[in-house]
Structure formats: C-alpha cells, structure tokens
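Quick one: the structure is below, and I'll ask about it shortly.
As you look at this complex, bear in mind that one protein chain is not there, while each of the others sits in place.
Chain naming follows the written order as A, B and C, and within any one chain the residues start at number 1.
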Amino acid sequence: MDIGIIGGSGYTGGELLRLLANHPEANVVAVTSRNKKGQKVSDTHTHLRKIYDLEFEDLSMEDVASRSDIVFTAVPHGTAMQVVPKLLKAGVKVIDLSADYRLKTTVFEKVYKMKHIDPRDAVYGIPELHPEIPEQDFIANPGCYPTGASLASAPLADAGLIERAVFDSKSGISGAGAEPTNTSHYPNIAENIQAYKLTNHRHRAEIVQELTRLDGTLKKISFTPHVIPSVRGILTTAHIFVKREIDMDELTDIYNKFYSNKPFIRLINGIPMLGGVRGSNFCDIGFEVEQGSDRIVIISAIDNLVKGASGQAIQNMNLMFGLNETTGLWVPAIAP
Amino acid sequence: MDIGIIGGSGYTGGELLRLLANHPEANVVAVTSRNKKGQKVSDTHTHLRKIYDLEFEDLSMEDVASRSDIVFTAVPHGTAMQVVPKLLKAGVKVIDLSADYRLKTTVFEKVYKMKHIDPRDAVYGIPELHPEIPEQDFIANPGCYPTGASLASAPLADAGLIERAVFDSKSGISGAGAEPTNTSHYPNIAENIQAYKLTNHRHRAEIVQELTRLDGTLKKISFTPHVIPSVRGILTTAHIFVKREIDMDELTDIYNKFYSNKPFIRLINGIPMLGGVRGSNFCDIGFEVEQGSDRIVIISAIDNLVKGASGQAIQNMNLMFGLNETTGLWVPAIAP
Amino acid sequence: MDIGIIGGSGYTGGELLRLLANHPEANVVAVTSRNKKGQKVSDTHTHLRKIYDLEFEDLSMEDVASRSDIVFTAVPHGTAMQVVPKLLKAGVKVIDLSADYRLKTTVFEKVYKMKHIDPRDAVYGIPELHPEIPEQDFIANPGCYPTGASLASAPLADAGLIERAVFDSKSGISGAGAEPTNTSHYPNIAENIQAYKLTNHRHRAEIVQELTRLDGTLKKISFTPHVIPSVRGILTTAHIFVKREIDMDELTDIYNKFYSNKPFIRLINGIPMLGGVRGSNFCDIGFEVEQGSDRIVIISAIDNLVKGASGQAIQNMNLMFGLNETTGLWVPAIAP
Partner (left out) sequence: MDIGIIGGSGYTGGELLRLLANHPEANVVAVTSRNKKGQKVSDTHTHLRKIYDLEFEDLSMEDVASRSDIVFTAVPHGTAMQVVPKLLKAGVKVIDLSADYRLKTTVFEKVYKMKHIDPRDAVYGIPELHPEIPEQDFIANPGCYPTGASLASAPLADAGLIERAVFDSKSGISGAGAEPTNTSHYPNIAENIQAYKLTNHRHRAEIVQELTRLDGTLKKISFTPHVIPSVRGILTTAHIFVKREIDMDELTDIYNKFYSNKPFIRLINGIPMLGGVRGSNFCDIGFEVEQGSDRIVIISAIDNLVKGASGQAIQNMNLMFGLNETTGLWVPAIAP
C-alpha cells in the first residue's frame, strides 16, 4: 500500500511514520507540511534518522491522492474538513485523525462552535465497537480520551446496566501536541497534575455518542480530564454506577464475551497501568466491584498516540484493506 | 515549647523537623529511633545538615515526656496505641500522626483488622472542621487523603446538599513512605500512574466519618486513590452529585462563608494544582458547576506531608498552646 | 528594609518574593512589570496567594528608588545596564541579578556581543569569595553555573594546585526561565538530558574570572552544561587535574580551612545531590581523589534559583546592611 500523510510534522504524524516503518505492507510515499517544505522528515522527527529519507512536501490533495492508496489526515480540526472532500473526490481512501467527522454534524457545530463546510457521515473508527469498518472508504479516527473511556465501559453499556458513568481520565502531556505551551512547560507539569475542562471537555460528546449508541436510555455521563507528568498514555478511571447488583464473576463474563476475538484488548486480573501499553496498540482493562455498593471501578490504559490515535488509525487501515487488523501492530509495549 | 518526636526517621518525622526549624516557639529536644540510635538526625535527613545537631535516641516514653511539653508520635498504626497511653499518663500533650485514634474503635478494628489495645476518644485534627481543638491534650492527626477530600466537600455536606460523592484522588509517592518498594521503584512509577485499592482503601472510613458528622443522611461516598509521578501532593477531584440545582454564585457563597477566617484555605478562581501548595500548609480549593447536570466538580490541592500530615500536626499544636494557628507555618509554597 | 524589585514576573523575581516573605527585616514595597501592570503579583506567582497582596506596577527608577532602601534588578542582560545607573544615581543600593556587571567591560562586550552603555566596576557577589561585599552599594550577582563551579574549586585554585579544570554541569530547567520553549517542553526534556553550548557557554567567562583571580597562572578551564529533567538545582562535576600528588587528608584540610566560618557551605563526607539543597541557600560540596592519578573529582550541589540567584542576592543584601548573612535564609532544604 502506498500511503500519504497530510500534516506530518506533529506527534500523530510522527507516530504514523514510526509505526508504519515496521508495517510489512506499507510504503509511505508522501508527507506534507506547508511550513517545513523541503526539510527532511528526520530533521523534525530526529528519532527517525536513517529510517526515513523522505522530505516534507507542499502538495495539492490531488497530487497526494494520485500517489497513494490511502491517505491519513493529521491536521487540526477545522482544517480537515477542507482537505478530506478533495481527497475522497480524487478516489483515495481516507482516515481522518481530526475531530471533524467524529460527531453528527449538528453536535459537531455545537461542540466546536464552528460551521461544518463538509457535512458527511463517517464511521467512528474504534474497530472493537464498529464491525462495519472493513467496508468503508472513509473513517473518522476517534479521540484519545473517548477511546479509553468507551472501551472501558462499552460492555456494560451494551448490557444496559449503566445508571451513571463518571470518567476521570489522566493523560500524558503529548496529547497537547508538539508546540510548547504554559501547560507543557516542564516546571509547570513536572511533579504536578493539572485538572482542566472540569465539566465540558469536547471529547465528552464522543463518549456520549458511542455509549448511547449501545444503550439509548443512558443519560448520565460525566467526564473530567487531567494531564499528568507523563509523555504518553491515558489511564481512565471509570466510576460506573449500575442498575442492579452484579458480582465479579458476572462482570468478568460480560467483558470476556464482549471482547472475545478482539486481539488488542487485554482483560487483566489486576489493575492496568500506562507502563504496560506504552508504544503499543493494546488497551488493558481491569475492574473491581465495590462491596455493598452500586459502584464498579473499571480502569483502562492506552497509549494516547497509538491506540488513542495513530495505531488505531493503522488498525483501521488494515481492516479497510482486508488485512489482519494486527498486521504491523503486533509489537510489544516498551517497558521499563 | 519543648518538643519530642517518637519515630523520627521517616518522612513525617523529617517533615516535622523541617517545619519546626523555623517555628519561633518550638525547640525539638528529643527524636527517637530504635534502629538509628546514636546516629545523627542529619545523616538520615541530609537536607537538615547544619540545621539540627541532634542524634536519634532510644528512650522510654516516660523520658521523652519528662523532657517535653508536647510529643508527636510518628510511628506506624498498631505501634502508636502502644506508646500513646504511656505518654498521656505521663502528663504530656500528644499529637498522634498514625491511624490508631482517628476512627471510632469499632470502625478502626473492622477497617484495620486488628484489636485496639487502648480504646480512647480523640478529636480528629482538621482545625478547619474542629473548633474544639484548642481545649484538647490529645489529637488524632488525620490521614492525607481524608484531609484533601473532607476539605473539598465539607461545605456542601454541611449544607446538606450532597446526594453522592465520588473522590478520585491522585497522590505523590512520598505518601507510601521512605522505604523502597516495587511501587516506588523509579522505573515503575515514572511516566506512569497507578490506581490502587479501587474500592476499599482504609482512608475511606475517615472521609465517611467526617462527612456524616456534618450530614447524618449522607450515605453514598466513594473513594479511589492513585499514585502519580510526583514526590509530594494530593490532588482530589471530587465529583459531587447534589440534591438540587445550584449555581456558581450560590456555591461560591457557601464556600466563602464556611471557610471565612480559615487562613490556610485558599478559595481560588480557577483550578488548583500541586505546584501552588508544595511545601506549604495551604489547601487550595476551586470548583465548577456542570451545566444541565446535577454534578459539581471540586478540586482540592494539598501537600500530603504538610497539610496532609506534619504541617497540620503543627497547626494543631499551635492551637493547643493558645498560639495563632499560623505561627511558624505562614510560609509560601515552593514554586516552580 | 524597604525593598524594590525591578522585573518581578520571572522565576528569580518570584524566588526573591518567596524568600523575602520570611525575612524578618525585609518589606517588599514595589514590584515592577511593564506587561503585568495592575495585575496581582499572586496571579502570576500563584504559590504566593495570601502571602502578598501587592500588584505589579510600571514605575520609573526614580520612583522605585525613592520608596526603597535597596533594589534588586531581575531583568534580562542588556536591560539591566539601562536601569542600574538611574537607580544608583538616585542613591539607592542595588543588586543586579543580570549578567551586565559581572565581567570586566571588555570581556563582557566580547562574550555578549553587545556594547556596554554603562561601564562600571562592581564586586562579584559570591560572599564566600568576596569579603569586600559589606562595604558595597552595588553588587553584580553571579550566574548560577559559575556559583556552583567556583565554589567547588576555589580552595584548590587558591592553593595554586590546579593544572586543568573541566566543569561538567547539570542544571534544572528553571534556569532557562518561565517562558515555554522547545527545550522546556515536557516531552522534550522528561526522561532525557540535553547537553548544549558544548564549548562556549557565556558563563565560562565568569568561572575563568573568579578562578584566575585566585591563581593568575591558571589557564586550562573548560565548561560544558547540560539540562536534566529537574526543575531546580545545579550539580557540578568538577574534574580537577592537579599539579602534584595530594591525598584525602590534605584535600579535606584545604577545604575545611578555606570554608571555615562560611555558614552556607556544607563540606560533606559523601556525594552531594540536589535533593539536599532544594529550596535552600546551601552549597554542598564533596570530593574524592583518584588513586594513582592526578585527578580529583569534586561535586557541588546548589539550588540554581537560591544560592545560584535570589538567595545569594539576599545573602549579599544582608551583608550590605550589616546583618548576619544568614538572616532570613537559615531555612532547611525541602526533602523529599
């Protein structure tokens, strides 16, 4: 497969390149960046020296499409809706890593406070929850927080058992991007933790969309994100309040059945942590039932740049091309 | 005041010494440690070199009491109950930093799964919630998590407004003590976050005790702790579900009134973080009301070794001796 | 003493405020910032909430001088030379924390590649090496790296024993300031170490000036700095090649004599580390003689913002006003 990447200078672009370097069927043929045109890709992504000899190019969408079998758009929201229709019109498959096509248009416009110039249906690309991905030519790749939160709670939503869900998520700072900011300034985040968007983070809308798709009666969904002194990873602590008593055996059974034959989900007998998934496409899930209470605590751990972004995008690509979803992604996490 | 410290080789002992070094009325006269008898205190607490010339001693409680006006017991739970009665019998004031006297005896025995050999009532030493501290000779100094969680939510509990409270807490690793363990091993916690005791941490009982004291009808209290890659600090994210609609103005009013004249509480217009309180006795509190929901998110930040342990103990000491509670503690946090 | 601070919004300004808050003779009366005029000082330095009620002001130097007994200038190099002469002309004592007056004018102009508009002699403010400080009205406060390097090696330079000195220094990132940059971006420095200015960092000139003042024959002085994933601190590894054999006893004797009656120098029997000095004005020094070699390794540890900047400035202030140099600074480091 010949692959194009629109917007390759950020973290998700770099992560696509890192992961595709060891994909047996992938061949990156074009990486665009308007600002870095003519510079070597490995001058920006210095960890890719000797791995890639490509240069950033400033190409039309038509040019990228003509060279590629599939194109990943790794551009900011609001920009993706300008380039995606051109790519699709040119007949190439597209996976968009921005937020532009993840939500129903009306919801998108409300949450992102902008007019959508290319209203279009897209399948939301969590392969474990969307068996229809192999037939698609266009995928809206999910947000990092929604991936961790949805995978943690989908089996219970699907079973109609959730009364209330509170997602308290802790993310590595790479989710905020490659540009230095006050939040990412080392003295501000080291030895610290920063809660933000306490009640109204945009990603909540994606979580709501996915869980209510599984259980239309579910109404009470809360989400609060934090950044922690870690580069990668999202740990989601899902405090789930259930409609009826449930014990560990039944809970385990529900998760085992829901995620049977899902290679990247690891249900573990214990508590997941970021160190177990760093650099990999796995999502580790563990849980515990509170005695004498209606609360279940479910912990999920993902790498925000892999299962939360570029790895999941490649998993979607594999499915869209009839490959095994693990092709090129069956790589262990790096630990310690 | 002449001060004795029982068990001075750990982090809370070291922090008492650090803070008392600049207390104008305090004079540390004895620091005990069985293992380190005869060694200089500053060989263990190397940051205290030239500040203290004391040696660790192995003394009877009677000896310590005879030298001291007040004694801090900084020993493990189960040990405190062996030494506290001897000290009190010898007529000295005592502040116990262990868990032994924080809970009603029946609750203690159930939670800590041990027989209590010295059942005794003690005032729970959060000065902002216990005006009766100045009259006491004995104080049970609170746990670190309960301090952060109780201060975050007490005004709403006092107003009878809480339907359900979910405390999701993130602690620095110093809370686990000075002894190396797998959890505190740098490769295991750096760039990571570890949830633990998802539904049954012992500190939950203290939170329940404090909040139900303010609102006897409150039943639904959940608590899940995490350790993060930080040495100091506890950030508590309190997801509070309230009984009736409440807006920011009313909420602000409730907190302002409840904490008026409480010097160490800082109600901030924004989101607290650990960097604002490190090394200090302050508790920063901020909050946000979720639109169209019954959820309020309250964030509190403390230094677990100061307001969560040794600083609060000194605040209690000040009150027990008729001093201004800020004496020796009106020290800014260290930042960056 | 009434104190003015010119340029109070950065890290050294904040650290002056933090340290002066507990100085018994100090009263901060003016803090200037052109950009932040009218804002509360504690909105920028949030750790100082409730400690200071001051606002940043945009004042003339004459106004600041008229209110103050001493003024600290915490502005960038090149700016200090514009404000210092006005302050001195107005008759107030001044301590300049910039680089503008540390070097002989000819050396300054060569190293900083700029014309000096106010050539003027100033005493270089390392009190342990400059007994003439008490008589001064103006002090050039030293750089952070030169403080650590000079204190590590001055006794050997003074003894005329150094053949060659190689300073390999490791600094916390706060030395780069409060403004976010690529270097300070958390994903770029966490779990990393960045060497920079391998052979020509500007601070080398200060080290050369100080050491050759003690030994005019000393020629071979090298310096390479690094930033490490730490907010505060400078650890200097001084590889000193000596002219004749020397053993630990003689070496210890040289250091003990040189630093007798220097309260902030702690000669330790072991290897200093940043954790022992964080937040304090101490400089910890330890050393080892290589068997069968002409090499001695000396390690010094300081807090770059305290002994390497604002703490040393206050130490100088104390001396200039006839106070004990430890006044307000005899505060233990914070550990863990």
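We take it that a contact is a pair of C-beta atoms (placed from the backbone, for glycine too) under 8 Å apart; a residue touches a chain by one contact, two chains touch by 3 or more.
Only a predicted model underlies this, so the values are computations on that prediction, with no experimental measurement involved.
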Absent-chain contact - pick from A:S280, A:S300 or A:N318: A:S280
Residue among A:Y11, A:Y101, A:F223 or A:F241 that touches the chain left out of view: A:Y11
Omitted-chain contact residue, chosen from C:G233, C:G311 or C:P332: C:G233
Touch criterion as defined above, residue of C:L17, C:V94 or C:I299 at the omitted chain: C:I299
Positions on chain A where the hidden chain makes contact: 11, 14, 17-18, 21-22, 45-51, 174, 178, 190-191, 231-232, 263, 266, 268, 275-280, 282, 284, 330-336
Hidden partner chain, residues of chain C it touches: 166, 168, 170, 172, 187-188, 191-196, 198-200, 220, 222, 224, 226, 228-233, 235, 237, 239, 241, 271, 273-275, 278, 287-291, 293, 295, 297, 299, 336
Residues from chain B at the interface with the omitted partner, ascending: 11, 173-174, 178-182, 184-187, 189-191, 229-231
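The rule is short, and it goes like this: only the chains that are shown with their structure count from here on.
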Other chains in touch with both chain A and chain B: C
Central chain (distance from its CA mean to the mean of all protein CA atoms): B
Chain pair, most C-beta pairs within the contact cut-off: A-B
Chain whose average C-alpha position is farthest from chain A's own: C
CA centroid of chain A to CA centroid of chain C, Å: 46
Chain centre separation (chain B, chain C; CA means) in Å: 36
Contacts with 2+ other chains: residues of chain A: 187, 191, 229-231
